[in-house]
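Structure first, commentary second.
The other protein chains are all here in position, but one chain of the complex has been omitted.
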Amino acid sequence: MKYIIKKIFFFILTLLIVVFLTFLAFQIIPGDPAVSLLGTEGTPLKVAALREEMGLNKPVGERFLTWVLNFMKGDMGISYSYQIPVSELITDKIPVTFLLTMLSFAFIICMGIPLGIYTSKHAGSRLDRLIMTVNQVTMAIPPFFLGIILTYLFGLVLKWFVPGGYISYSDDFFGFFTYLIFPAIAIAFPKSAMVVKLFRGSIIEEAKKDYVRTAYSRGNTINGVLYGHVLKNAILPVITFLAVVFADIIAGSIIIEQVFGIPGLGRMLITSIQNRDYPVVQAIIVCIAFVVLGSNLLADILLKVLDPRIKL
Amino acid sequence: MKKPEYHIVFTVVLLGVLTFLALMGFIHTPYDPDAMNGLEKFAAPDLHHIFGTDHFGRDVFSRVCKGLGTTFFVAVTTVMIGALGGTVIGALTGYFGGILDEIIMRFNDVVASFPSVLLAMVFISILGPGKYNVIFALGIIFIPSYARMVRSEFIKQKNFDYVKSAKLMKAGSFRIMFLHIFPNTTSVFMSSLAIGFNNAVLAEAGMSYLGIGVQPPDASLGRMLSESQAYLFTAPWFAIFPGIVIILMILGFSMLGDILQQKNGGI
Amino acid sequence: MGNLLEVKSLSITFEGNQAREKVVRNVSFSVMEGEILGIAGESGSGKTLTALAIAGLLNRHGAVSLEGEILFQGKNLLTCKREELRRYQGNDISMVFQEPMSSLNPVMKIGRQIEESIKIHGTLSKKERKEKAIWAMECVELENPEKIYHRYPHELSGGMRQRVMIAASLISNPRLMIADEPTTALDVSIQHQILKLFQKINRENHTAILFISHDLSLIYHLCGRALVMYEGSLIEEGNTKEIFYHPRHSYTKNLIACIPTYEKKV
Partner (left out) sequence: MADTILKLENVSVYFEKKGWKTIRTEAVNQVSFQIKEGETVGLVGESGCGKTTLSKAILGFVRHGEGDIQLKTPNPQMIFQDPFSSLNPSKKIGWILEEPLRLSGKYTKEDRKNKVREMLQKIGLEQKYAHRYPRELSGGQRQRVSIGIALLSGSKFIIADEPVSALDVTVQAQILKLLKEVQKEYNMTILFISHDLKVVYQICDRVMVMKNGRIIEDKKTEELFQNPEHPYTKLLLNMDTL
């Protein structure tokens, strides 16, 4: 329990550091937000008035605090390019990216875990070697290129889906869901190959340990040893890795949304970066930071539950 | 596992060919990679243009070579910045420990828990796109992961008795760190160089694909892929060849990383 | 008393890619019901491999080939089916290993590890199994068995872990207990207690013990009969006192001469 409280404390602390760093990073950018906001119609007088209104005259520490407090209230500032509150821009994008991420994660688990078990159990067999060779190549495919290939193969040649024909979840949830399947595969495939490799290696390593010999000496079957003893130990490094993968999925989704034309957070982020729309960039970064750090926290707690040896 | 010999031969040949192509991109390509030719738009691969041509009639093979060169350059310099910075920070914090170590590692945790592409995007949104900005951003972002790796190796190694033995011989701290300990971390270090190289390739390609990485006139494999996407149906080769080259590069280096890891001497 | 276990010209060979290495050569001996037989030898003598072969823990590696016969109660363990062998493992033949830390599953509760063999081989309910596990823990003189039942290996001391190992191997009331260097990783005073424990188990449960050690003096104190192995071969066999005071083989003589005692100085 003490462990979990400590981890949550660090989670909050780290999140605050991240938020502060992002805030600071966007403070040191050359250029005045008031000027960029007003664009061509920025007379010095107007700029000064706007600076006053945006609170830009106050010291950095105070501005940070107001920003954080506003952020927690759901006020994330106003987009430079769209002139509407950032929260309004983001809220309907979040479910899209969230579902894409979750779907990819589910694919990774469903492909990576069983294949890892299968290949380690039959390590050295012909099928294992075949799978591992394919696996090695799969690991090397950049998700966005896989996305392009999938678009070509299933979209243009086989016509299983319409490339760019995104369906909003508010219109047709099932259509939306099916449209996300190929993007999710593009993200998940290379990552699940990594999970297979790691899990297989971890199981094979664990199987060499002394306690496995003890388990056999008690009359366990091969499956009894594998499922009763080895897996619980072998899964531990995989969990740590899955937390990293989760962060990578989010990064992957930013690019994949571009490939498949999905209007999610990632696409918003790219356009905002290109337009230098900092309030939006800042808000999205903080959201992603929250999810990434949250997934790390979950992994830590899960590890603690599975491995009694972990102490802080 | 496959017989290790074939593994190694395959990896060496693959990396050799890629290096050769990248060098061609720097020195001499069959066609000028930027020369447009309105008459030869979307030419399918044949003997003249072995990878075909693109929407401006440029030779895809020449552009792949040049893009490969750019990617190599970006990845190598990025890894160099990351590894150099990381080794110094990791060695010092790992060997000496203390409060500075705590602070730096906490900061590291913050940075390392983020996808590198995402962080690079933040940098780029501030610095603006371009080859050198990408190198700078990725290089800085890779420092923490190397620092963390070198640090944990140093912490592991400094508790071995041979380090105590060296201390008793009155060897200086820097001699112990870089002459005694560092050689024992090389197998881990080298394989993480290979992994870092791959991450750099992926990040650069991804960012260039999104249009916030390497900018024209520099050719880039990622950018080619993004340009090709609009013509996917008419000219699939325009997308496929750059993509395959990226895959081969990542494959080669990840296999190199595995080989280095297996050749693990150490305790 | 009859023979419980008979090993007949056992050879163990490692099959490498090119080289074959014979690590145990033509070893024959037998263990009688209820006796304590010692096997002495230095590292690389093949004593541990012999033990693993008897416990049926070698044939799952493809790289090892076994020749000869291992007859347990007349049944050849080397040729019988996996399923049949499994019925003996942990039931009639149990093992105690050298490193109690690494030989216990780090993420499994002590109680579950102790009762695993009766869970596999028996039909007892969960409650009955727990009762039996507590009994076994009391047998090996572990204090607070109820508490330890819910602990994990890393929470116990080395001596306690070895007691847990022994409890786990005696819970099924085996005919033969194979102990491979069970005290090497422990402090002298704890070593002493563990040896007494083996004597007690042997006396009370009439369990035959095959005790393997590099330490001749331990074998001298614990075992009635002993074998000495050297580079894969059995070079000496007989009454322990006989071996100790009248060693036949020159290696045994050297081995005994090297044992540090209070009588001689370097």
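In order of appearance the chains are A, B and C, and numbering begins at 1 in each one.
Convention: contacts are C-beta pairs under 8 Å (C-beta built on N, C-alpha and C of every residue); 3 or more make two chains touch, one makes a residue touch a chain.
The model shown is predicted, which means the values in this text are computed figures rather than measured ones.
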{"item": "Chains on display which the left-out chain touches in the complete complex", "value": "B, C"}
{"item": "Which residue of C:Val7, C:Val27, C:Leu66 or C:Leu222 touches the chain not shown here", "value": "C:Leu222"}
{"item": "Sole contact to the chain not displayed, among C:Gly2, C:Gly16, C:Gly74 or C:Pro260", "value": "C:Pro260"}
{"item": "Per the touch definition above, residue among B:Ala171, B:Met190 or B:Ile244 touching the missing chain", "value": "B:Ala171"}
{"item": "Chain C residues touching the omitted chain (full complex)", "value": "42-43, 158, 187-189, 191-192, 195-196, 199, 214-217, 221-222, 254-255, 257-262, 264-266"}
{"item": "Where the missing chain touches chain B, by residue", "value": "160-162, 164-171, 180, 183-184, 186, 265-267"}
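Rule of thumb we're sticking to: only the chains that are shown with their structure count from here on.
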{"item": "Rounded Å distance between chain B and chain C, as computed from the means of their C-alpha atoms", "value": "52"}
{"item": "Interface residues, chain A side, partner chain B - complex", "value": "14, 17-18, 21-22, 25-26, 28-29, 123-124, 129, 132-133, 136-137, 139-142, 144-145, 148-149, 151-152, 156, 163, 247-248, 250-251, 254-255, 258-259, 269-270, 272-274, 276, 278, 281, 285, 288-289, 292-293, 296"}
{"item": "Interfacial residue positions of chain C with respect to chain A in the complex", "value": "52, 55-57, 60, 86-91, 94-95, 97, 99, 102-108, 116-117, 120-121, 152, 154-155, 165, 168-169"}
{"item": "Residues of chain B defined as touching chain A within the complex", "value": "1-2, 106-107, 109-110, 113-118, 121-122, 124-126, 198, 202, 205-206, 209-212, 222, 225, 228-229, 232-233, 236, 239-240, 243, 246-251, 254-255"}
